[in-house]
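The other protein chains are all here in position, but one chain of the complex has been omitted.
Labels A and B are assigned to the chains in the order they are written; within every chain, residues are numbered from 1.
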Amino acid sequence: MCALETVRPSLPGKPFNPTPVWLSGWLVVVWLITVDLELSFETLFYGAQDIVEYFSRYSTPDFSNLSRYVELMIQTLATALWGSALAFIVAVLLSPLAARNLTPNATVYRIAREVLNFMRALPDLLLALIFVAALGLGPLPGVLALGIHTAGFLGKFFSESLERADAGVYEAVSATGASRLQVVMYAGWPSILREALGYTLYIFDRNVRMAAVLGLVGAGGIGLALHDTLRMFNYNESAALIIVILITILLIDYLSTWLRGKLN
Amino acid sequence: MSKIIIRDVAKRYANGFEALKGVSAEIPAGSFTVILGPSGAGKSTLLRTLNGLEIPTSGSVQIGERPVTPASLREIRSQVGMVFQQFNLVDRLSVMTNVLTGRLSHRSWLGSLLYLFQRCDMDIAHDALIRVGLTDKAWNRADKLSGGQQQRVGIARALAQQPRVILADEPVASLDPVTGEEIMGLLREICTRDGITAVVNLHQIELAKRFADRVIGLNEGVVVYDGTAGGLDRATLSRIYNRNGDQIDEQLETMLAYA
Partner (left out) sequence: MSSSKLCWPTPNGLPALGPSAILAASVLLLAISASAVELDLVRLFTAIPRMLEFGSHLLVLPDWEYLPTLGVNMLQTIEMTFLATSIALVISLPLGVLAAVNASPHPAVFHATRNVLTLMRALPELVWALVFVSAVGLGPLPGIMALSFVTVGFMGKFFAESIEVIDPRQIEGVAAHGAGWLQLRTFAFFPQAFPDFVGTVMYILDHNLRAAAILGLVGAGGIGYDLVMAMRMFDYDRLLPIALSIYVVVTVLDRMSDKFRRRLI
């Protein structure tokens, strides 16, 4: 309790807090989408039991075709490896051109940036479809699709890393009379090597996942196998396939995390 | 031997700030010149116009017979070594490789792509390391060295270019006073022995007095003194370090008393 009635100087007006506006806006959009997509959470809720029953069909995996699955998985890994290697090479060639501090002129910069953006924006599935049409079925179209699409990501990562490297080091190497290429090789790549390898491992990781599903359009095996078993309602074999895919991806994840740990 | 001719160099930035307002000087070949001045005086800008890291808005710079132009940059730079305040070594590379970057202008693009050097480049780099006293650290990673050692590598890198001019932008500002003196001594000794023209930015008046043949005093982009180190009396120093051209303030007095 205040003993005296003091006259307090008034506080400055409370600044407008936009958070409730954003939050309500977000909820409105979510609701609108639910309506537009005709989603019925009732059917989802009542169907929950059906879903549980559905997943129980996967409880007895059938590993009789295991050797074929492993073979397909190896093909998937090989596809991811080659795709990542292709992406790496393309990214190494393009990224210095797409780095503002290393590019020879503004036009080259913009073209390199746009090419990388374009490669990133095209879904690898679309590229896979095109390459399958051109090359026929098999893992090779998958390699090209993954390689081109992820080259866009790696190229962007690399060029941004090159831009963030210490400007003083670039200056010092150019001040010796080195050419632009030499500056890239001696001040650029050595400065970002660790980051660059980390990104490459991350992309390889991602490519293993994508290679597994590109098979759905004929670009390599295991995705197609899963599609077939599900279409035939062969839940036991599907379960086995999913487990093989799962274990492989987890192993690759573990390996890549370990490698990235060693890089640091 | 290269003398440097600076003719009426002015540098004005896009935001209107005039770092240099018509600077002219003639730096004799083989001399050891120190540019003194307060921060913001334009010392760095002036130094960087000498190897094209800054392009003057007007005026010209000539090193030896060659003018510094965008076309002649690589050629000029191969003859002009630079030592930086932050050392600017490539951290992840070895000391030897850092020194070898001084030889890059003599290497073909293909060899550089594969990180290949010629035997004679290795010998020149080795000699440079001997001169700065760091041969035992040749294969260590550059970032594992102390500040003073890293600056020696910087000097070795400049030496490896077999330059006619060495520019040093506040080479000892990041070092303790004892190490700073060592580095200045090393620089002076090397430049005198090889007849290299040296231009060094410093803010330490003591060091300028001790090591310079010539001193150029710069204040707010204008040359206010151009003469020997011996001529740095109180009046000259207050001209160089005076702010706003007004009367001398207390801080300046104190600083000059210890200079």
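Side notes on the structure shown:
Rule of thumb we're sticking to: a residue touches a chain if its C-beta (ideal position, glycine included) is under 8 Å from a C-beta of that chain, and two chains touch if they have at least 3 such contacts.
Everything quoted here is computed from the prediction, not taken from an experiment.
One of B:100, B:129, B:190 or B:232 touches the chain omitted from the figure, and that residue is B:100. The omitted chain makes contact with just one of the residues A:21, A:51, A:167 or A:255: A:51.
Take chain A: the residues that touch the chain left off the picture are 26, 29-30, 33-34, 36-37, 39, 44, 47, 50-51, 54-55, 74-75, 77-79, 81-82, 85, 117-118, 120-123, 125-126, 129-130, 133-136, 138-140, 143, 209-210, 212-213, 216-217, 223, 226-227, 230, 233, 238, 242, 245-246, 249-250, 253. Within the entire complex, the positions of chain B that touch the omitted partner chain are 94, 96-97, 100, 106, 111, 115-123, 139.
In this text, only the chains that are shown with their structure count from here on.
Against chain A, the residues of chain B that register as touching in their complex are 51, 53, 74-82, 84, 86, 88-93, 97, 101-105, 107, 109, 112-113, 115, 154, 157-158, 161. Of all residues in chain A, those touching chain B in their complex are 166, 168-169, 171-179, 181-182, 185-187, 190-191, 193-194.
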